[in-house]
Every structure is written in C-alpha cells, then in structure tokens.
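Only one protein chain is missing; all other protein chains are in place.
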Amino acid sequence: MDKLPRWADVALIPVVNLVLALIVSGIVVTLIGENPFDAMMIMVNGAVGSTYGWGYTLFYATNFVFTGLAVAVAFHARLFNIGGEGQAQLGSLGVALVCLYIPWPHWTLALPGAIVGGALFGAAWAAIPAYLQARRGSHIVITTIMFNFIASALLVYLLITSLKAPGMAPETARFPEATYLPTAQDFFAAIGIPFARTPLNVSFIVALIACWLVWLLMWRMRLGYEIRAFGHSEPAAIYAGISPFRITMVAMLISGALAGLMGINAVMGEQQRLLQDNVLGAGFVGIAVALMGRSHPVGVLLAAILFGALYQGGAELEFETSVPREMVVVIQALVILFTGALDGMVRGPLEKAFLRYRKQPKPGVAAE
Amino acid sequence: MADGPAPAIELRGISKAFGAVQANKDISIRVMPGTIHGIIGENGAGKSTLMSILYGFYRADAGEILIAGRKTDIPDSQAAIRAGIGMVFQHFKLVENFTVLENIVLGAEEGVLLNTSLGKARKLLRQLSDEYELHVDPDALIEDLGVGMQQRVEILKALYRQADILILDEPTGVLTPAEADHLFRILRGLKDQGKTVVLITHKLREIMEITDTVSVMRRGQMTATVRTAETSPEKLAELMVGRKVLLQVDKAPPRPGEVVLKVENLRIHDEQGVERLRGVSFDVRAGEVLGIAGVAGNGQSELLEVLGGMRPAQGGTVQLTGEALDLTGSRSDARTRRARGIAHVPEDRQREGLIMDFHAWENVGFGYHDDPAYNRGVLMDNDALRRDAEAKIARFDVRPADCWQKARNFSGGNQQKIVVAREIERDPVLLLVGQPTRGVDIGAIEFIHQQIVALRDAGRAVLLVSVELDEILSLSDRIAVMFDGRIMGERLPDTTDERELGLLMAGITDTDRPVATAEVEANLARSGGKAR
C-alpha cells in the first residue's frame, strides 16, 4: 500500500507547501513594514480583479507553461534541465530570425513558422548538454547552467553586431506587421466583449495545446512510457531494450523545444523584436512551476497560472506600495524551497498522520 | 543455564514496526558468552532489523537490551561500539578509495591529527592479524581488494574497536565454499578467545556446521531457540516456514533436443578495460536447464547481460537456433533479443526487471511494450495491458491481486512472480534466469521452480545463473562452473557434489587431489572477483 493516498500526494502536499511559502513571504512583507494581508489583496486584485489583470496574468502564465513543461518533461527522464533560460533565449532568437527574414503574408502562416523556428533553436541549444550527458556522462545540471551563460553572451554579441538595428539599443529591428499575433483584446472585441489592452495573445492557445500534447506523449504513447521508465531506472530501461542515449536525447530535445516556444509569446506576441533578454527569468520559474505541478501538464498549467498571477500581482504591488517586484522572486524561491527541497518536512509528518488513521500494524509482510 | 555467567546478549520483548509493517514482535533471546549463535529465517523474517536494533541503527519501539547482564541503552552505533558490539554488514561499509588502514581507524582515531593514529593503528593491526589469521595489506586500497579480503577488513574494524560481540549478517553470500570454511575457522578462533559471535543467515547448512545454538525467526517473531546439536535441517526448515517443506524439486528426467543456444569464445571487457569474460563456450539444448554456478562477480552477470542484449561483447559468437546474434551493432539491444525469442528474468528485479513506481499493469508490458497487442496506432492500448495483467496475476496467484498497485508495494516473491509471468508466458525459445529466488519466500520459490521446470519440459532451453549451489543442484540438468571469466568445467548434478563444485568455483580443476584453503584464497585474490 502507498504511504499516502493519491489525492494527498498530488493536491494536499503542494497546497501545504504553497501555504508555507506564502506564510514565510507574509512574514517578510511584515518585516519590511507592510501589512501582508493588504499586500495579498493588492496582488489578488491586480492579478485577477480586471480583464487587464487577467490579461497579464495569463500572458505570463503562457511563458511559464512552456518553460514549466520543458522542465517537467526532462524531470520524467530524471534529467534536471536548468537550461530553460538559455534554451528560451535561443528559441527567441529562432523566432526572431523566422519573423525577420521570411516575408510572411499573414500571422496564421507566420505562427507555425515561428513555432518551428523557436522549437528548433531551443532544441538545438539543449542538444549539446544532452549529448554530453548521454555519451560522456557530463552532469547535465552543470552543463545546462554553463549553456545559459554562453547563450546570453552569444545573444549580446549578435545584438551588437550582425542583428543590431540602427540606433543605440542592442536590439533587432521591429518585425513586419504581418507577423503580429492577434491579442485577447482583438479576439474579445470580435465577439463584442470589451477586454483591456494586454499582451495576452494566441500563444496562450498554443500553450494549452502543448499541455495536452505533453499529456498524450507521457501517458498514452510508447515514447512517454519509455521516458518514464528510463527516469525511474536506467538499468531497467536497458533491460527492456530502451536506449538511454536515445531517451536522453529525445527528452532533452523535447524539453529544449518547449522552452524555445516561449519565444512566440514573449518575442512575437509582446516585444515584436529581439532584445538582450527576452526571457526575464521565466526559464527558472519553469522549475518552480514543474515542481509545484508535480510534472503533470494539468499541474503545470495550474501552477503557471498561479505564478502568472504572482508576477502580475507583484507588479501591481510595486506600483502601489514600497514593496519592490523582487518580492515575487522571493515567493518563487520559497515555493521552490518548500515544494522541491523541503518536501520531506511536510511529507514525513503527513505520512505519520495518515498511518494513524489506518488499521493497526499487522504481523507478517515484514520488511528486512 | 540458571547459574552460569550472565548472557553476553539478552533481548527482552523487542518490538519494532515500520509503518504498518511489524518487523519484530516481542522478541526475546539470550546468547551466552563464548558461543556462536545462529539466527535463521526467510527473507523478510526480521533478522536484519533485529540486529540493526542491537547495533543502534534503529530504535526498538518496545523491549530492552542487556549486554553482559547490564541493561544497556543503544541509541546509536557509537553506543553499540562502546558496549563492545561489532557488526559486519551484508553490504560492506568501507570507503572504496581509502586504504585498509584508513578504513580501520575511521571513527576510532586517536587525536586530531591523522599520522599519529595511523601509526598506532598499524602496530595494533599487525598484532590482530597474527592473533586471528586475518592477513591484509594495510596500505592497499579497498577497491583493489576482493570481497573475501574486504570482509576481513570489516572484521578487523570490529576487533580494532575491541568488540566482544561480533554480528555477521549473511557473511557467506559472496564467498566460495572454501572461503566460507576459512571464515568459519576465523569465527571459531574468535570463539576460542572468548568472543561471542552472532551469525545471521538463511542457509541451514551453515547453521548446522558452525553454531552452538540457533534461533529461528518467522514473520517478525522468534519461533524457537534450540541447541544446534539437538535439531535437524528439516526441523529448522519447518520452524522457518511454518509447515513441512520439500527441500528437493520434483522433476522428470530431461529429454534434450536440438542445440538452441551456442556460445563460442565469448569475451567482454568492463568500462575499466578489465576482462570479465575470457573466452566462454557452451551450449544449451531444447528441453534442458543449464545451470551456471560460481561466486558472484566471476562473469555470470555479464554473461546474462550480453545474452539478454544489455551490453555489447568484445569477441566471440553466439548462435540462437543456428542463426548468429548481433553482439555489437545496432541489433544487439534487448528489444531485438526479445523479438528473437529470448526471454530474460534478470538478476536484480528491483533495479532491472521492474519499474518499482509503475503499476503492476504497466510492468506486465515492460520490455514488450512494442507488442501490437498492447498498442493501437501511435497510442498504447492501456486497457489491453490491464486485461493481460489481470489474467497473469490470476494465473500466477500474485497477491494482492490488484493490477493498480505499484510494483514496490508487492513482496519480493510476488514481484518475482510478475517478472516470471511476463517472461515465461511469452513462450520463449530460450529463457535466461538470474538468481530467480533471491529474496523470495519459500512458497514462491517452490512455485517459481515449478514454472522453470515446466518450461523445460515443454521443450524450451533454460540458462540458469545462481549463486545458491542448492538451487543449481536441484534445478539443473547440466552444471557449468564459472571462475574469473572462464568456464572451469561441466558436471552432471547426479555425479557431482558441493565439494567438487566449490573447488571449481575457486578455479581448481584438478578436483581429486587434496587442496589447501590457502590455494583457494590465492586464486580468488588473483581473480579479483567482487560482489556487484
């Protein structure tokens, strides 16, 4: 019998972890002289109290769905991809190149093109760490961290040399108008509902489809079965004829591609040009999102929306109080800490509590 | 025993539960000083838990411990060491890239600086080695020593800490019979010096051979404590299992047919370039069981892995029903082997044979998940998998009969039944079986043995690898003995015995002449056979 019922494992523990993170955050807010409940209200209102709030919340959530799924898929293969940041940077580059150098007639054609570009570049940036892990045993955590730094150096270099648009700022030229993605405002206006002007765009739908595809992949397809089997036990995978090299490569390529897709939302959907840093830490938020979402697409989606709300609420908080938006980084850190690293702190006592509810110890089935 | 000396160890009413599992229940024993006391029981009977409590690894939920008549609290290993208890664990607790000397002083250093304590330890070590015939090179790295030597380091560690009580947990699992003999000589020597020895084992033979008294454990309880001289293996087996046990497998004489598997001059290097198979040749016919005997680490595992498609070979050929198998290229993987009709019950079911966090139904398709019966287009047909799992669980009497349980929630025997059901029900041309009954309760052992014999009677070829000589002797139609990556010889089970096989296992082919244990040891040290 499992130590915990399933609902406790997938729902109760993440919620308790989240509450703990929020309590500690509240203490931090109190210490810097603000009322944590007021702060909370401002954040909630700012995030979901208006179509403007919702628009930004879901816009951020779209980024986090992509990076969260990226981390989650790698987690299933027991690979910790910290390189989402760099892969998203490169994905953004791919999206930008597709938008800048191919004369698209309409966004419906540009979007699939950008999806391919972003995914390819993101996957390519994950390919080298994946190969080194699979063939040379180089620890993927360290190599992906290194690749984040290399990616940002590369992007800076490109943006001050070959891709630089005329002017002072290190950025590309604006994309042609035909590549602009329809926003939620456009969409709701078409059916006669007023919606505030926000960067929320059709990429959100792409993110939802990505969630469904990842679910299909992981739980309904042989490849997902093999990825999960490999993640649980490499010797078992070899025993079953599953090639560790192939799974490591494929899982990381999918992971990198998902991270790279963030570019369609951030670059194509919002900035419409490539900046020095388009990712703004979303690659790392993906870690928190995947941990909270227990690496399941539904969990990732919910956690991404939560973090989207935190980011949007945090911006409002900075606007209305003296709390800087770094508060969100603190909350994010605490969520990672409590759900990822201090999980045992909650799990241990909970398991004991559930055990007490069950029947008394029985002799027999002894463990040695 | 009324007025003699106080018992070296006395346990009163020890109980310990892990979650819902009661590992030890109200256990009381007395072990007199200067004796060798055996604790026997099946896997999972609670022997190791009990000894871990005595060594301060776990705290008992209830009960008390008396050492030399004095009530002693043992909250941690430090306290156990202070109470004069030394323990040799089944998996050695040595730092591989430290020297023997460093391992021995670790935790018992004198002073803050290393050099002084190493110097002192070196002297004391020399005395101990002479006194107990425990010779090891103090400056050798542990990773360069064979298992027998590593075990000596463990014993020396305990003696260095002036242990009066030495507990050994399944110490012979990795030794040849000759090495085990030598170990027993050392233990008798320790006993003569007045030390108390507790031997935990599941092998009846060892209990009969060396112990003075024996306690039997079953399902967390102590069922009896008797003088060894006043009992018999049959009686002990019955106490262990709770019913009469057949120690022999019933089987009809073999009717060998065509050669199914032909292995010629097979060679394998490991990652460090050390040769693990040095030209192995044999064949297995349809309708027979070929047993491969040998001490763990002499190449048997690698042999199974090559045949099962888990690693490439560096030389030689393998033919299955007359057709060569790819040993190095892209078709040398396990998937291709299965397609050729080779089924494989691996040595380590928890690491290899099952995904412990998968449900039983997901495990039933493991390795065969490409089978069209389990798939519908690009998607897997999970319903078909579950139906098949339920059928197999029913036919093999897996308990609990619930295909939604995770593999880790089944007992060892039931886990193995899932693996065996999956592999045997494919009706393979060749079945590879490694350690089929390791960590399996006796009821399941009988069942699994019957399944293997039935497959052989159906005219299939079976290659069996086991470190349990009893199992090899009772299941095999022919026995090949491996030592240091070579096959030392083939014997028939009816015309050989444990002594002869034991010598072959130590690399001595000239089995008729008298052999000194020193020679056995020298051979084994040379082979560098290591437990994996």
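First chain written, first letter: the chains are A and B, and each begins at residue 1.
We adopt the following convention: a contact is a pair of C-beta atoms (placed from the backbone, for glycine too) under 8 Å apart; a residue touches a chain by one contact, two chains touch by 3 or more.
Convention: contacts and distances are computed from a predicted model.
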> What protein name does the UniProt record of the undisplayed chain give, "Sugar ABC transporter, permease protein", "Cytochrome C oxidase subunit IV", "Parvulin-like PPIase" or "Anti-sigma factor antagonist"?
Replying inline: "Sugar ABC transporter, permease protein"
>> Going by the contact rule already stated, which one of A:23, A:41, A:109 or A:142 would touch the omitted chain in the full complex?
In response: A:142
>> For the chain left out of this view, which of A:184, A:211 or A:323 touches it?
In response: A:323
> On chain A, what residues meet the omitted chain?
Replying inline: 28, 32-33, 80, 82, 128-129, 132, 136-139, 141-143, 145-147, 149-150, 153-154, 156-157, 161, 284, 287, 291, 322-324, 326-334, 336-337, 340-345, 348, 368
> On chain B, what residues meet the omitted chain?
Replying inline: 48, 52, 55, 57-58, 76-81, 87, 89-91, 93-98, 102-103, 105-109, 111-115, 117, 157, 169
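The rule is simple: only the chains that are shown with their structure count from here on.
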>> How many angstrom lie between the centres of chain A and chain B, each centre taken as the mean Cα position?
In response: 45
> Contact residues on chain A for chain B in the complex?
Replying inline: 1-3, 216, 220-222, 225-226, 228-229, 232-233, 235-236, 238-243, 351, 355, 358-359, 361-368
> Which of the residues in chain B end up touching chain A in this complex?
Replying inline: 17-23, 25, 43-49, 219-221, 308-311, 333-338, 344, 346, 348, 351-358, 362, 366-367, 369-370, 375, 378-380, 382, 405-406, 409, 411
